[in-house]
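This report refers to the structure that appears directly beneath it.
Every protein chain of the complex appears in place save one, which is left out.
By written order: A and B. Residues from 1 in each chain.
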Amino acid sequence: MRGVELSAALAARFGDKFLGLDPFPGLVGRVRFDPSVARALFEYLRDEQGFVHLTMVGGIDWVDHREVFYTLWSDRDRTYLQLSADLPADHPTIASAVPVWPGANAHEREAWDLVGIRFEGHPDLRRIFMPEGYEFHPLLRSFPIHEPEELEVKARSD
Amino acid sequence: MWINMGPQHPMTHGLWNLRVRVEGEVIRDVEPEMGFLHRGIEKISENRHYNEVITLMDRCCYVAGMSWEQLFIQASEQALKVTPPARAEYLRVLSAELQRIASHLMWYAAFVQDLGLMTPFLYGMRDRDLVLDLFQSYTGARMTYEYMRVGGVRNDAPHGFTDQCRKVLDWLLARFVEYDQLCLGSTIFRKRCDDLGVLKAPEAVAYGVTGPMLRSAGVRRDLRKDRPYSVYDQVEFDVPVTDTADVTGRYLVRMEEMRQSVRICRQCLDWLDRNPGPVLADHLPRWLGAPYAPVGREAYLLKRNYPTGLGFSMVEEPHGEAGAYVVNDGGEHPYRVKFRSPVLINIWAAKRYLPGYRIADIPPIMGSVDVCVGECDR
Partner (left out) sequence: MAPMTLFSVADAIAAALLGLLGRLLPAGAAHAVTAPDVVLGLATVVFAAILLAASMLNTILLIWYERKLLGRFMDRRGAMHVGFAGLLQNFADGLKLFRKDTVRPREADSLGFWASPTAYMITSLLIFGVLPISTGWNDGSLPLTLLLALVIFSFAPLFIFLGAWASNNKYSLIGGMRSAAQMIAYEVPILLAVVAVVVLSGSFDLTTIVNEQRNYWFWAPLFLALIVFVAGMLAEMERIPFDLPEAEAELVEGWNTEYGGMLFAFFMLADYLRALVGSILVVLLFLGGWTWPSYVPSALTSFPLAGIVWFMVKTYLVFGLFVWVRAALPRVRTDQLLRLGWMRMVPLALLSIVLAAVVVAARCLPVLGCIPSIGG
């Protein structure tokens, strides 16, 4: 089984920073990891496990903490893998995946815009859908959905 | 000189902005700006029933509504642990493939118009209308279908539908020849499109580009083959690939995909003719059909037996690989829905495939990406 192998390999490589591999039907599994090893984990998965393609990056607001998840695709095994890390709600920061997968650029900007997760090392971490200067991250549970809002759009400098 | 191509510009086919830095007519740098069509579909989904989200899916990508419905429904079914009957699966695949034809025809129309050709535009729209008529005959709508349900599809195809559908498919196959004559037969078309917007395989993979753009670069990746969902493992079809990685390659891949879709549709139609049966699962949780969220004691009782879980689904949408991740925490609404838009990522790679070409090349290149801003901005 791919999942078991991967689990063993990750445990050997990352020790207690690798928090386990949950089963996920249809995927290899759901790797939970400590955000401190994010960058090393990405590089390891891409270079040595063949997960060359970053499919999506997103965040979930669990109110007491935030989760950031990555979905990877391996051309070799023709399968998906999901990564998941818990970030503290007051400081949701994780290393950017852009140096590993350039395609993460838009995904991470989206996660920053909508869920407010900061990606350190992202070349251009600006909002992607919401206007610059918007005060909310709309996909947070604290977003006031029933109140009308006034939106002030800042003019672009150039 | 920075030029804003958009948000209202004939090239954009939607509402986005491509900022282009040019020297003379040569592109030096580009920067896409999105968000003009952001409707917060992910946020709205968090406050709706699963079946109510389907309405949003049609609006997510308005030229490929069926594919997005299928995407969300598959993820939801996984999260809610519901299995649809086989006939529903075949109807879904049939719908998705018809949708692929319709979407590619729309792409064809828009793409050739970017090259200054008006005639194929009208041909493409004319033939797309036939497919939309088919949709209308069994979903009642031409663009926003709301056809698929968690646990199956809303209704079966009407009597005589399969014959009509076969007729349309035959007509389309004959028209595809005409399309090729109009485009590939034209020297100017080849001069404009060959070696244009080249994005080679390694870069395409690194940038996460999917769909016809990736297959035109020679990577044989099609989720329908590689990770068959629904009943794609029951039907025969080929995955077209070219290795030119240019606009002509994308044109060829899409044209061949339409032919393969016709093939899949025919197999589905044959199966549907032979196997009547139910199209909606029997044992659905009651709240899935409820028009409003149950309240009070009923909600509490229902909630006790809710399955919780995660749903993940990827489909080969006409534009590329679309993904949905549904987190079900046991409520009647999804806790979190995350969609992957293939177009957003394909556009974002423009930094790699646009610079070095000319302003006049932007419309055909971006046209070959097949931009649908609805799913980009969500």
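Operating definition for what follows: a residue touches a chain if its C-beta (ideal position, glycine included) is under 8 Å from a C-beta of that chain, and two chains touch if they have at least 3 such contacts.
Quantities reported herein were computed from a predicted structural model and do not represent experimental measurements.
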item: Chains shown that the absent chain touches, full complex; value: B
item: Candidates B:L15, B:L80, B:A96 or B:V112 - the one touching the absent chain; value: B:V112
item: Of B:I3, B:L37, B:A141 or B:A201, the one touching the omitted chain in the full complex; value: B:I3
item: Interface with the undisplayed chain - residues on chain B; value: 1, 3, 5, 9-11, 25, 112-119, 122-123, 126, 182, 186, 188-189, 191-192, 358-363
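To be clear about the criterion, only the chains that are shown with their structure count from here on.
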item: Cα-centroid distance, chain A relative to chain B, in whole angstrom; value: 24
item: Chain B-facing residues of chain A, complex; value: 24-27, 30, 52-56, 58, 60-61, 69, 71, 75, 78-80, 82, 101-107, 110, 114, 127-131, 138-139, 143, 145, 158
item: Complex contact set, residues of chain B against chain A; value: 2, 34-35, 38, 40, 42-43, 46-47, 78, 205-209, 219, 221, 226-227, 310, 312, 314, 321, 323, 325, 327, 335-336, 338, 340, 344-345, 348-349, 377-378
